[in-house]
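The complex is shown incomplete by one protein chain, all other protein chains being positioned as in the whole.
We call the chains A and B, going by the order they appear; numbering starts again at 1 in every chain.
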Amino acid sequence: MELTATSIWGAVTAVRRQAPLVHNITNYVVMNNTANALLALGASPVMAHAENEASEMAVLAGALVVNIGTLSDPWIRAMHLALPAARARHIPVVLDPVGAGATAYRTQTVRELISLGPPTILRGNASEIMAVHQDEARTKGVDSAEASSTALAAARAIHQRHGCVVSISGETDYVIHEGGTLAIRNGHPMMPRVTGLGCTASALCGAFAAVEKDAALATAAAMAVMGVAGEMAAEGCPGPGSFQVRFLDALYVLTEEDLRRRLRIVPEIG
Amino acid sequence: MELTATSIWGAVTAVRRQAPLVHNITNYVVMNNTANALLALGASPVMAHAENEASEMAVLAGALVVNIGTLSDPWIRAMHLALPAARARHIPVVLDPVGAGATAYRTQTVRELISLGPPTILRGNASEIMAVHQDEARTKGVDSAEASSTALAAARAIHQRHGCVVSISGETDYVIHEGGTLAIRNGHPMMPRVTGLGCTASALCGAFAAVEKDAALATAAAMAVMGVAGEMAAEGCPGPGSFQVRFLDALYVLTEEDLRRRLRIVPEIG
Partner (left out) sequence: MELTATSIWGAVTAVRRQAPLVHNITNYVVMNNTANALLALGASPVMAHAENEASEMAVLAGALVVNIGTLSDPWIRAMHLALPAARARHIPVVLDPVGAGATAYRTQTVRELISLGPPTILRGNASEIMAVHQDEARTKGVDSAEASSTALAAARAIHQRHGCVVSISGETDYVIHEGGTLAIRNGHPMMPRVTGLGCTASALCGAFAAVEKDAALATAAAMAVMGVAGEMAAEGCPGPGSFQVRFLDALYVLTEEDLRRRLRIVPEIG
């Protein structure tokens, strides 16, 4: 499928029409934001992390989003149950390796999760993607110390090995898929000054993957919508507090015209 | 007591004057919102979930709010300690059965909590109330797939059996109490596009129950204030991000005149 404004807009309307249930096993910092972003886009979020219900909830959902942001052992156990349960039912899985490379615990957890069966979509910043690939990566907590292009080789290697769509987010967002590499040059410098927008991107990947079988299109749609809504939110915006509010409003009001006018997508760069 | 704008406004001023401490054992997604809603209304929130302090904190408070939104075993153990401790001191208890019916774990947990001794107030959406009553309920994650009126029979049966006030929230909010059933037709379609407003309603039930012995009035006050503040927040509102902000502002500035002018309450419907 072509990755264009037309196909991306089709995915947006599909989310709004179908209101897919997205099951998130995610971190404490962003739960509220990502739930609100999913609702603003038109999806229906659920957060559930207990071992007692993780696999049961995963199979009720249209997509599973696993995010290792504030990790601990009970959460890892839930991820180990939910991920195979979703995969067994062909429910798309998004993995967000928050802070991979910062500590051994995070890096190892991500690799173990991938070894259970690769996710449909892996989305992270450059440092995280390189850490997943065992490259040298300078990671600074959960913020990347690298430009997104630095991780292109690592992302391609992960895609080759595991077959998953890989997205590297940054000033330019990349989507590495079977057909090649796509670059999206939307967004705004205020976005890294708001916590959890990377995690929100992963949650939106889940919403789109729930309604769109082509994982490359689902990922491109999520990254495009993030960037375009970010630009809309940043216009005349006094600071990151207002940005957060306007970003949710933008997800809610986004029109085909907004998307067409603003989208800066380079379908095949390499 | 009559359930009118006058008695509801009396409950609002009592919360503002007494600033009751409300102890919440609630879910990760909404903790921040519900704490802020309680503060905006004039109450004083505390969140504490450790087994080590749950019962000690519960008896310091004017009300206990138990919400099963992001459940796990350690939290259930805290609920099992706090709930009887509050009841033994005649401290009102609000139970919010978030996602009951979605997984066996949630449904079972709610029933076990009720078997410890019924709450003063049970508040949920239609799917959740029907799941508590063991009816057939189509639950979709934490969002109801049913209109609130669908659960009236279940709510009445729960009220009959356990004596608690039951509230079903939805486009119309119902309050089932000793004197009959009351309907509140306030609110706005943007409210389900913001996460945790149901949980916020339960938290406000706690604030009102802390200052008002008549649990039916406390529940009606919470649902009325939610709906009226929601309408105030929605006026000219561009999207759910702005709605959240304005909703807290509306709770803070709400006047008797706002309440009188907007309240659409039908005191006895069946």
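The rule we apply is simple: contacts are C-beta pairs under 8 Å (C-beta built on N, C-alpha and C of every residue); 3 or more make two chains touch, one makes a residue touch a chain.
On a predicted model such as this, the values are computed, not experimentally measured, just so you know.
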| item | value |
| --- | --- |
| Contact partner of the left-out chain, one of B:P45, B:P118 or B:G170 | B:P45 |
| From A:P20, A:P45, A:G69 or A:G170, residue that would touch the chain that is not displayed | A:G69 |
| Contact footprint on chain B, counting only the chain that is left out | 21, 23, 28, 31-32, 35-36, 39-40, 44-53, 56-57, 60-61, 74, 244-253 |
| Touch residues of chain A, complete complex, unshown partner | 27-30, 32-33, 69-73, 99, 102-106, 140-143, 192-196, 238-242, 244-245 |
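In this section, only the chains that are shown with their structure count from here on.
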| item | value |
| --- | --- |
| CA centroid of chain A to CA centroid of chain B, Å | 33 |
